[in-house]
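Remarks on the structure that follows.
The complex is shown incomplete by one protein chain, all other protein chains being positioned as in the whole.
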Amino acid sequence: MNWERLLKIDRRVIFLTMALAIILPLLFPIRLTMGVQRVTRNLFQAVEAIDPARQCLLISTDYTPQTEPENHPMAKALMRHGFARRVPVLVNALYVEGAPLIDQAITEVMGDFNARATSREDSILYGRDIVYLGWQPPPIVPILAMGESITGIYPDDYYGNRTDSLEVMRRIRNYADVGIVVAITPLSSPLWYVQFAQTKYGVKVGAGCTAVCAPDFYPYCATGQLSGMMAGMKGAAEYEELVEQKYRTGGRLKATEGMASQSAAHVLIMVFVILGNVAYFAMRRKS
Amino acid sequence: MRWACILCLLTLPAGWAAAQEGAAVGGAPVETAVAGADAGEAPLGQPAEPAPPAPFPAPAGATARDKPNDGGGAIAIRWQPVPGAMAYRIERAGEDGAFVPVGAASALENAYEDRVEDGVAYRYRVVALGPAGEEGASPATLPARSRPQWFNGDLTGVALSVVAFILVVAWFIRRARRGEQLFVRRIAGLEAVDEAVGRATEMGRPVLYIPGTGRIEDIATVASMNVLGEIAKKTAEFGTPILVPNRDPVVFTVSREVVKGAYTAAGRPDAYDPNSVFFLVENSLAFAAAVDGIMVRERPATNFLLGSFFAESLILAEVGASTGAIQIAGTDQVPQLPFFVVACDYTLMGEELYAASAYLSREPLMLGALKGQDAGKLLFMALLVAGTIFSLITGLDAGWLLSTSGY
Amino acid sequence: MNLSTDIWVWVGVFLTFCIYSFLYRDNPFYKFGEHLFVGVSNAFTLSFMVHRIIIPILVRPFTEAWRTAGSEGLSAGLFNPYAPSNFLVIIPGVIGCFYFARFIPGLTWLVRIPIALFMGYYVGRSVPAYLEGSVFPQMRGTMLTQASFDPAQGGILGGIFALLVLVGVIGTLTYFFFSKEHKGVVKWGAQTGIVFVMVGFGASFGFTVMARVSLAIGRFIFILRDALGIVT
Partner (left out) sequence: MKDKLPLILLIVVGFMGLTDRFLPHPAPEHLNQYMRDTLLRIISAFALILGLGNLILRHMNRIRKKSTDWPHSYTLLISFFVASVIGLFGGVAGELWFPTRVGTFDFNITTIYNQMLIPLGASMFSLLAFYMASAAYRSFRARNWLAILLLGSAFIVMLGQVPIGYRISPAIPEISQWIMEVPNTAAKRGIELGITLGVLATFLKILSGIERSWLGSGR
């Protein structure tokens, strides 16, 4: 075997095998079982603790379509959880780029619920069970201003309704009425909420972050500044499982389906690392 | 001598404790009113109800006072919980005396924050709600007025530590000003800067300096601007072309001034090429796409990636590595550091990026600031150890000295 | 197989292909995609800047103040910078124009004024934010208390882990110590620190793989589902 050749393998070979590892499981899907991490369970518990009569769940999003595969299932799973518990859900977008995506998520999850609803009480109604506050730049402004008045900083919702005319907004005024803010992000917006909203107004904050940010947030979960989090696609899949186990809400479990490709890609990278090291040591012994 | 100052700082926690206690007890102008002093007094107004609900034990010790450390507009109401209560209703009365419900709290809570107008006197009472709709109203509190505070007493510790740090750094700067030699150890990534610029000169290829993809709000960008000044001086001396693509237009305006200033300072204003600093695009991925293009087409011999980087860090670093360039990276975005460590030749981790401009310029005053950073680290370490030992021995939580509002 | 009939979907597929072709090597497709990306993305930013900032917070307050002044005459309220319509918005506008002073010989120094405002404000703001949001709670979280050994929170083992975190933090801080060579005690401290840093970075890298693969999954799903209709 020519170890030297293996060591200096063309990057394009790696790229190609990687592409195959991702595509094949998508074409021939399998479903894998997994364990649930503590931080995910904590977030689930924190949402369980919201008092539906008095408080709401605020989902703050600042992801763009680029991290859709990771962040989108998180937003949907949270909405499902909120709807299943009849907790009013407020959603905002910190950046305009992601705003249309949230609209799509709301439509999809509302559609799932309402397709099975039998009465008006049973359905998810816009303005009563969910409000999409839309987008106000720059992000720091709404984060601070929601401590005073949510309708003040979001006078109109995403669809152009006056927010103060919506049923649920009459009792949800500011962070005092927010059970937990879950910031879904590819960046560090949960920390902005911790630094600017929690320090000043004491609101609970949770995170739904891409896997890349997760290591950064563990310290905050340990100190309790973050009540819990969904870390990456796996976190989203776990949350989907938790909601599904408890409430049987149905709907597509996007994150769970993607886990097969994930596994293949991870295993491939590990195989590459092993190959690289075997070749490296074989070369070293030779020289 | 040097340690004397640090020792002084170590006594700070005691100061914090005193300050925090002061704020809580007498420091803030608090208007507290305790109900129950005259428990016999009948509530002045009752909400009109068709049939009076069955009685239920009333919450004791209800108080209302201005919410401390805020911008006004809030009164904090507290009470002692009633066993068996399902929830609480909070009622408010203005000058006219009629109580109206303003909010509710769950059985687990014993505090409520009411949003009110500043300067107006309000009285409150807390009604405990029983499982079968019984009600028990606490006596009315004395009137409380909300008002804005000028200083947020919760942050006394933060304010003091800012002041303390300013003093320490100022002290080191003064020492530096007096001409004392301050020792700074070798930092590999920064030692390599000369070699990296020199290599570009030898190969006749440009140096690429990416000041991050953050905005000027990210302090790492400001630090990067400072390093850019030093590196541009070197490229001016060596006569090597430098390319500075920018993602944020405000950063672009700064980096242009910095590079032009550096060429002037190096005595080569004529060598400054106004096209060397340019704006590309705000979208960070479009920026990455364009910079990848620059890397494979202009083939810079040296890439500096210093500043605030986000997800695009590895795209830039891997493409840079594939072109064979020497790469010196640095960021304070901790999640991106592993990628730089893996894909670049040298990586400045967090604080090293902030130290870089001092290290490169060797200006005594800047080195003084660097020494201040070291003193801060010693202080942190000492506090951690002292706090741990104290807590383990006494069983108290020394960490509460570090608590700010919200926790 | 159920091919999409939406033109935009095929535009998306083509652009995806343009970018992915860079993995093979630099080529005209990538160059096209790259330049288009920069062009369109700048146009998008410009449009939003005009519609969301320049018009609503610069032009409109001024024109409305102008109109009010025309119908009701000048009043002090029109010079209140906090009012929704006022003449003073012109000041930020003028400061903004200072950026262009660079092209006027003799006035180039005016460029420093907007720069000073930006740098000064945000540098100042970040100091308490870092201390309050990061240093204080993280320091607090690092200190051990007797509760760290609480049986309910992991008992002795939990306490040992908490101690390890403390050791790691102190080691890492020592590693970044600039005033002493890494020799003697400092060397040991710094070595401990770098062990934690390397293990942490490795973990961070491994943890991130999932995020990045997720992105690629998203792209392939777009091609396989939205465009080709092979998977559902």
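We call the chains A, B and C, going by the order they appear; numbering starts again at 1 in every chain.
Basically, a contact is a pair of C-beta atoms (placed from the backbone, for glycine too) under 8 Å apart; a residue touches a chain by one contact, two chains touch by 3 or more.
Keep in mind that this is a model prediction, so the values were computed, not measured.
For the chain excluded from display, the touched partners among the shown chains of the whole complex are A, B, C. The residue touching the chain not shown here, chosen from A:A84, A:L125, A:I269 or A:A282, is A:I269.
When you scan B:L280, B:A301 or B:I328 for touch with the missing chain, the hit is B:L280. Only one of the listed residues, B:T240, B:Q327 or B:Q373, touches the absent chain: B:Q373. Here one chain is not drawn; of A:I14, A:A84, A:L125 or A:A282, the residue touching it is A:I14.
Contact between subunit A and the unshown chain involves residues 9, 11, 14-15, 18-19, 22, 32-35, 37-38, 64-68, 97, 100, 138, 140-141, 211, 214-216, 218-219, 222, 232, 234, 259, 262-263, 265-270, 272-273, 275-277, 280-281.
Taking the complete complex into account, residues 7-8, 11-13, 15-16, 18-20, 22-23, 31-54, 57-58, 81-82, 89, 91-93, 95-97, 99-100, 108-109, 111-132, 134-135, 138-139, 141-142, 161, 164-173, 175-176, 193-210, 212-213, 215-216, 218-219, 222 of subunit C touch the chain not shown. Annotation for subunit B: contacts to the undisplayed chain at residues 69-72, 148-152, 155, 158-159, 162, 165-166, 169-170, 173, 219, 222-223, 225-226, 228-230, 246, 249-250, 252-254, 256-258, 260-265, 269, 275, 278-283, 285-286, 288-289, 297, 311-312, 314-315, 317-319, 321, 332, 334, 337, 339, 341-343, 349-351, 353-355, 357-358, 363, 365-366, 369-370, 372-373, 376-377, 380.
One rule holds for everything that comes next: only the chains that are shown with their structure count from here on.
Two chain pairs, A-C and B-C, are compared here, and B-C has more C-beta pairs in contact (counted per touch definition above). When you average the Cα atoms of each chain and compare centres, the chain farthest from subunit A turns out to be B. Subunit C has its Cα centroid 15 Å from the Cα centroid of subunit B. With touch defined as above, residues shared between interfaces to two or more other chains in subunit C number as follows: 132, 137, 140-141, 204, 208. Multi-chain contact residues, meaning those touching two or more other chains, occur in subunit A at positions 66, 199, 212, 215, 225.
Those residues of subunit A lying in contact with subunit B across their complex are 11, 51, 54, 66, 148, 173-174, 176, 186-187, 198-202, 212-213, 215-216, 224-225. Those residues of subunit C lying in contact with subunit B across their complex are 19, 22, 26, 30-31, 33-34, 37-38, 41-42, 44-45, 99, 111-112, 114-115, 118-119, 122-123, 125-128, 131-132, 135-137, 139-147, 166, 169-170, 173-174, 176-182, 197, 201-202, 204-205, 208. Those residues of subunit A that touch subunit C in the shared complex are 12, 15, 18-19, 22-23, 26-27, 29, 66-70, 96, 137, 191, 194-196, 199, 210-212, 214-215, 219-220, 222-223, 225, 231-234, 258, 261-262, 265-266, 269.
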